[in-house]
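Removed: one protein chain of the complex. Kept in place: all other protein chains.
In this document, chain identifiers A and B correspond to the written order of the chains, with residue numbering beginning at 1 in each.
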Amino acid sequence: MQKVWKLFMKGFIFCFLLLLGLTVIMPVLLLMSGSLMDTWELKGYLSAVFTDGESFIGWRLIPEFPTFANYGKLLFETPQFFVLFWNSMKLVCGILAGQLFIAVPAAWAFAVYQVKGSRVLFALYVVLMLLPFQVTMLSSYLILNELLLLNTHKAIILPAVFSTFPVFLSYGGFRSIPPQLLEAARIDGAGELTIFLRLGLPLGKSGLLSAVVLGFLEYWNMMEQPMTFLEDKSLWPLSLYLPEITWAQAGHAFSASVITLIPAVFVFVLGQDYLEQGIIYSGLKE
Amino acid sequence: MKSQKMKKLLIGFAVFMVFMLACTLVSKSIYAYSLPMVSTIVPESKYVEHIVETEGIIVAGGEKPVTCLPGLRIDSIQVHVGDRVEEGDVLFRIDMEDLEQLIGEKREEISKVSLNIDTILENQEIAQQKRDLELARAREDYDITARLKDTEVGRAAENYVQAEKDVQENGGDEELRDALQSAAYGEADAKAERDEAVKQAGRRVEDALLPDTAASDLEMARLEMADLQDSLNALQKIKEGEGVAAAPSGGVVTEIFIGVGDRVPDTAVLLISDESLPCQLKVTITKDQKKYISLGDQVSVKLVGKSKELEATIDYLAESKSVPEGFAALINLPENTGVPGVEGIISRSEPGEKYKLCIPPTALYKKDDRYYVYVLKEREGILGEEYYVEEVNVKVLDQNDNWAAIEEGALDQESRIITSSTKEVSKGDVVRWEQ
Partner (left out) sequence: MPLSKSLPFIWRNNRESIMLKRKRKFFCLFMLPSFLGIAIFVLLPFMDVVKRSFTTAITGQFNGVKNYQTIFHNQAFRLAVGNTLKFTLVCIPLLVFIGFVIALFLSRIKSREMMKSIYLFPLAMPTATIVIVWKMIFYRQGFLNMILTKMGEWTHLWSEVHIDYLGSSAAFWVLVGSYIWKNTGYTVILWLAGLMGIPSELLEAARVDGAGRWQRIRYIVLPNLKGSLYTIVILSFLNSFKIYREAYLTTGAYPDKSIYLLQHLFNNWFTNLEFDKMAAAAVCTGGFLMAVILVLQALWDKNEI
């Protein structure tokens, strides 16, 4: 009896979770089906949204007249999209590279060297991480203006490179390294730098990579900084392209969304394990 | 196994990036290729000159008709429209046989009329005799009547006298009085009757004295006779001239109204130009051209065949009856210049004003009531600097075939006006600029 009940529970839980999962995925499915519809079909479904009538939005998961026209137009006839795409790539890669050089050593410092006051400094770092962009928006703008960085990509890359979020995540990864290992290496005569490079990095890889993955997802999406600091539309990242598309070009918007999704999905899938591990390490005992 | 999956994914990602790169290049070229290419000019400062040039033909200053006796048949026409003839030249010949026939007919008619006249005269004689007779009779009647009636009156008077006597003698006898009365009446009656009868007879005499009704028949016949005689004379004359019609004066035949075999009408047979009047050059001016040319303006005239141009003025300008929306103008040529039928060109150029902004009319577009041009402008797009098309409404101050003058304000001397494009453009389009 118990066994049957257990099985039933298991099954129930499974179904429940699956259903939940579907609801979670639904938006993506909507996007993908929408991107394959041509203008007329979309108009038919979405027109309810524009007219102030009583009818409802309609949809079909499998479009009646599937077409790749939206993708064709997007990929082959809109160079603007690609300018923005490579802008995004440039920004994100630049930021992530910089973060690796800046944040990782800092995380190492916090993890390995317990110095008086490092607690307070760490707390400061956490606060800085939590501060919404809007709080320092103005001052950042002015500083960047002084440094003549406004309206260039550096205005976005530089402040983000010094973000404390990756410090937080990498810290978790480094924390998991047994201090005895490090001690042993020291005794063996290894210099601190060597320890960092040869021991710290490989062992704390998961923390680093989780910082990279989450960072990618974060910066691939960023909106506030480019909007405020970049004036030239030719410098904008992809995340600002989508809000510019109107409902009338819904098919275009959907296909652009799907394409924008793809790199994020790639990174996500590639780094999922590291992501998990990193998250875990950041959660374990400090 | 995990690393296999990882590898696969990494390769997939790399493929995706390469694909993106490829699409970047492809889309750039397709996009650039699909953009229309335009070329532009800047407005220039020009004089907008208006030249009115139009062809015309010389017409005769005046015309003279050449007539002939109507009814004659044309045997041959020796001239054509446009031929120049001198005084005395043969214009056309009358059919002689026909003429003979006509003469014969005329003669017959004359004899008919003559007979008619004779008859009328005879009738007149008879009528006169009749009248005389009637007069004599009427007179006779009168006399008789007068005498008879007088007698009756006398009788009636005697009656009365008698009756009076009776009354006087017999005193108021009613019968007698009645008789007296009736005798009085009788006398009165008799007198009235006599007057009446006399009057009537007198009238009859008067009637008989009246002349006959106007003898207009005779006059008419006589006139007819005279007419016929004239015609006959004319025909005879033509016969003498062997049926030749000659030009009364020198000139150019401008119009021929009949053909061979036709009978000469009442109107002119043909028209010859009147050389005493100077020729005129007749041109048709369109409504647009009329703006720049008016009555009295000086134009230069170039006639075919003459090398030198001459100056003349527009002497006549009015709406053309033959060409809708057109105007007919006549230019008097100096004496002895030009032969009708010859072509000539008149031209007049009006320099107009100097305008700061002139563009070729091909760059000007019109919609409904407004004019507009396409101007090339720059802006910052995502792909960098891009050129786009803006529609600008303009006001046209003046225009000829080569230039259109635009009012300042909407454009200036640096505006780049689009004059040609590889594809149709409309406002807002992104384009490439051919420099």
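By definition in this document, a contact is a pair of C-beta atoms (placed from the backbone, for glycine too) under 8 Å apart; a residue touches a chain by one contact, two chains touch by 3 or more.
Everything quoted here is computed from the prediction, not taken from an experiment.
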{"item": "Displayed partners of the chain not shown (whole complex)", "value": "A"}
{"item": "Residue, one of A:37, A:74, A:161 or A:230, that touches the chain absent here", "value": "A:161"}
{"item": "Omitted-chain contact residue, chosen from A:69, A:89 or A:137", "value": "A:137"}
{"item": "Absent-chain interface as seen on chain A, which is shown", "value": "10, 13-14, 16-18, 20-21, 24-25, 27-28, 30-31, 46, 48-49, 53-57, 59, 101-103, 105-106, 108-110, 113-115, 118-119, 121, 123-124, 126-140, 142-143, 158-159, 161-162, 164-165, 167, 172, 187, 192, 196, 217, 220-221, 223-224, 238-243, 253-254, 257, 260-261, 264-265, 267-269, 272, 275-276, 279-280, 282-286"}
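Everything that follows uses one rule, which is that only the chains that are shown with their structure count from here on.
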{"item": "Complex contact set, residues of chain A against chain B", "value": "75-86, 232-234, 236, 262-263, 266-267, 269-270, 273"}
{"item": "Complex contact set, residues of chain B against chain A", "value": "2, 6, 9-10, 12-13, 16, 20, 23-24, 26-28, 30-31, 34, 380-384"}
